[in-house]
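A single protein chain has been removed from this complex, and every other one stays in its place.
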């Protein structure tokens, strides 16, 4: 993995900055590697955010998520890291990242990280 | 695209203006064009609104949405624009527009724009 | 259509008037006529109410809804009218009427009318 | 029908009386008789309760529900009666009984009776 | 069953202790034994928790749940016990344990135990 | 149970006797009694037949199936008996009766009885 | 009902008469009247046919099906009649008409009429 | 595991031995043990058979399947063994046993064993 | 529309020409125009083919289908034309094209065109 995948994330100006509206993006094609066993992990990553000044550009997000393909990381850590990277990049009004991981040992794990409070109107 | 598709939107008088009730309309047949690549985009557009004095007429709404067929526009921009056009036209108690776009680059995007606050009784 | 379908609605005494409980009734067999084109419309009608002293009798409700078969009426108007008729008849603590109409012009329309506030315990 | 089906309901001591937790039980095999026409009715009965000192024993609940097989009773009445019987027996922190009845006259009816307020933590 | 299955539960340090985020784990492969009849019971166990300093390690959780295989225990008791064991181990901000048990006597039972209050942001 | 429920089955003349066409009828409201334990059983009964000279009348079929309510009979026996009664009554080109019974002892049972061969064109 | 709804059915020339291909049309908005009780019936009508020289025109098919709205007819008769009308009109290589009727008396009825043999290649 | 679980299987006389009809039984509560790792395996077992002189008794089948709880056996072996035991016991016209096993190593395995040929009429 | 969209279709050499295997491709993003009314139509196009020497290249197929966006064509004609274009291009062992069109006038239409016979092994 590149030292910092977040370097590659691109933004564009929010076309409606005065309205607190919601953007949801679902990527079912996420894979990383278990740092202990070296075995691949698979997940669906779901983002929900309320932009302030900036939105994340779709193609760069795809490349950012692909960059985890060879990285060793735990479920709880990678979900929080994606949340941190996007919060730092976008400074959004609200951000939620869900990592929904494939079954391991007969157990299905989902991690939900949030930043900020969802605006009342949403 | 016509310079102003919203010109064609027709209204009729709300038959129950004293009751804050909800109207939901779903159009799975929406297509526009990516302004960067010129490739077609496909979406389902969902409206939910609480009318004040006016309701939007169904056939003119269909034609309004069809008018985006050749327009180049981003997901976030077109969802907010439809919301703005309908708010300007209807002056509703509440309006929500959801743009649910087909997968691009392995990512499924949904944009949710709202105007006003959903009345407590709803 | 009879001048007043609501004349035929029958009631029975609520067997538990001191408890604010909920009754939900779904009728997928509703049809009326478009007042502009004369074409038939189809809908599912869903009622949810919290009775006070009276409940609506099932068979008379069926006949009441069937009586719209030849009536020309708009989606928004007929949903509110059913709500008005039932509120006048039952004087309920809460009433919601949902009209879920078949696709016309590629658009699926749902109208939700409510009377009163759903009790906190429900 | 026995004069009082509720006589047969058995209880056991709540194994965790200090924690307000929820128990949900669904019985899709409920039948009674229409008191007017004598025709059989079919329903799914769903209970949700927060026990205080007592829980209802599963096998006796099954027998209690079976005892309605030959009883003539209306939808609204039988749902409230089951709620009353269980509240009297268990003195729970919260009780909800849902009667979800098979289609009659093209109409699907659901009755929801509740006793007490669902604790905040639930 | 071992005298104390909880002895085997392992933890790791929460990688993001300052953020109240949610972890959900679903295990559809749970079986224990009815203490009265000796017959096997089957359930899906679902955990949702907001960690404080510690997270539960996946493999040890699998082994902990497997250890109930030969234990005689009631639905209400085992769900509360798993909740107690995990609360004692993790001291979480919030913990919910759901035991969703296979049909017995035509009745499907679900038990939901919670500890603490779900943080507002979640 | 009446000595012979089949006495009550009514027929009407097949309106298209020269065409081998198919009639399917599904009744989810079937209940009988276990002849060993006396406990109620519940099933969905599904008929598929290709009529010759006669069709079964809907209302009498409903009453016929209701007549099993107090009869003690095994799954395999009752499914074959309904098939026999209908074959004797209708002398159809083809008859299939499916009894789909509710779970007992953690096992879901379906019995499928057929008479004759489904015509090639069907 | 008009004396002969089939008079109104329109056709167009099959654009690919040398290829035995399949056309399926589903109309969930069909209603007629029970000839005994005068009560409305509701159905979904499904056509599957392999055209020879002619195809049925969509709008005229819609009007043809609407024309049954006030006609009294049994399930078995109306399904066969639609099949007969379309076979007479189109002289197709194969025709199937399915009438899928709403529940009456707790029983769901489906009638399947076919004309000719589905070509081997289909 | 008992040396021979099949000893406990009970039969009853087929009530309709002259008709080749089908019996399907689904048991979602099957568990055994991996003979290599000692870890529990979970499966749904589905039987479909056409009886000759004998049918398998439901309660004894439940006990027979429960008896594998502590037995170490591979997926392919246990599915074929259940098929062999039932064929030996019942001498059926046709028997199919499906073992549908829970995910292991990210792979979901289903094994389908059959004996005899399904009769043409079925 | 270009005079001949099929000019743009690209092929690549079948990597396993000696094995009759199946390729299925589903494109839910198809739109064309009604030649009578000028209104847009929407469809999902599904291909299933058994290649001989050539396979169709994915990106050129996407562009080929997009090229119908401004073309006026009927449902039956466009489905057969796509089939013809692909058969001419690929000379496959078997080809099926399904056009599944959005509801018009309350009727949902599907057209299925096939070329050749599906090999026995498939």
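Labels A, B, C, D, E, F, G, H and I are assigned to the chains in the order they are written; within every chain, residues are numbered from 1.
Here, contacts are C-beta pairs under 8 Å (C-beta built on N, C-alpha and C of every residue); 3 or more make two chains touch, one makes a residue touch a chain.
Here the structure is a predicted model, which is why all the values come from computation and not from measurement.
Trainee: Using the touch definition from the header, name the shown chains in contact with the chain that isn't displayed.
Mentor: Taken over the complete structure, the missing chain's partners among displayed chains are A, B, H, I.
Trainee: Sort through I:19, I:88 or I:117 and give me the one touching the missing partner chain.
Mentor: The one listed residue touching the chain not shown is I:19.
Trainee: By the contact criterion defined above, which parts of chain I meet the unshown chain? Give residue numbers in ascending order.
Mentor: 12, 14-16, 19, 21-29, 51, 55, 58-59, 61-62, 120-122
Trainee: In the full complex, which bits of chain A touch the chain not displayed? Write them out.
Mentor: Within chain A, the residues touching the omitted chain are 28-29, 31, 39-40, 42, 66, 69, 102.
Trainee: Applying the definition given at the start, please give the residues of chain B touching the unseen chain.
Mentor: Residues in contact with the chain left out: 42, 102-103, 106.
In this text, only the chains that are shown with their structure count from here on.
Trainee: List every chain that touches both chain H and chain I.
Mentor: none
Trainee: Where are there more C-beta contacts: E-H or E-F?
Mentor: When the contacts at E-H and E-F are counted, E-H has more.
Trainee: Please name the chain that ends up farthest from chain I once chain centres are defined by their CA atoms averaged.
Mentor: Centroid comparison gives D as the farthest chain from chain I.
Trainee: Could you give the separation in Å between the centres of chain D and chain E, each centre being the mean of its C-alpha atoms?
Mentor: 28
Trainee: Among all residues of chain G, which ones touch two or more of the remaining chains?
Mentor: Residues 28-29, 42, 102, 106 of chain G each touch two or more of the other chains.
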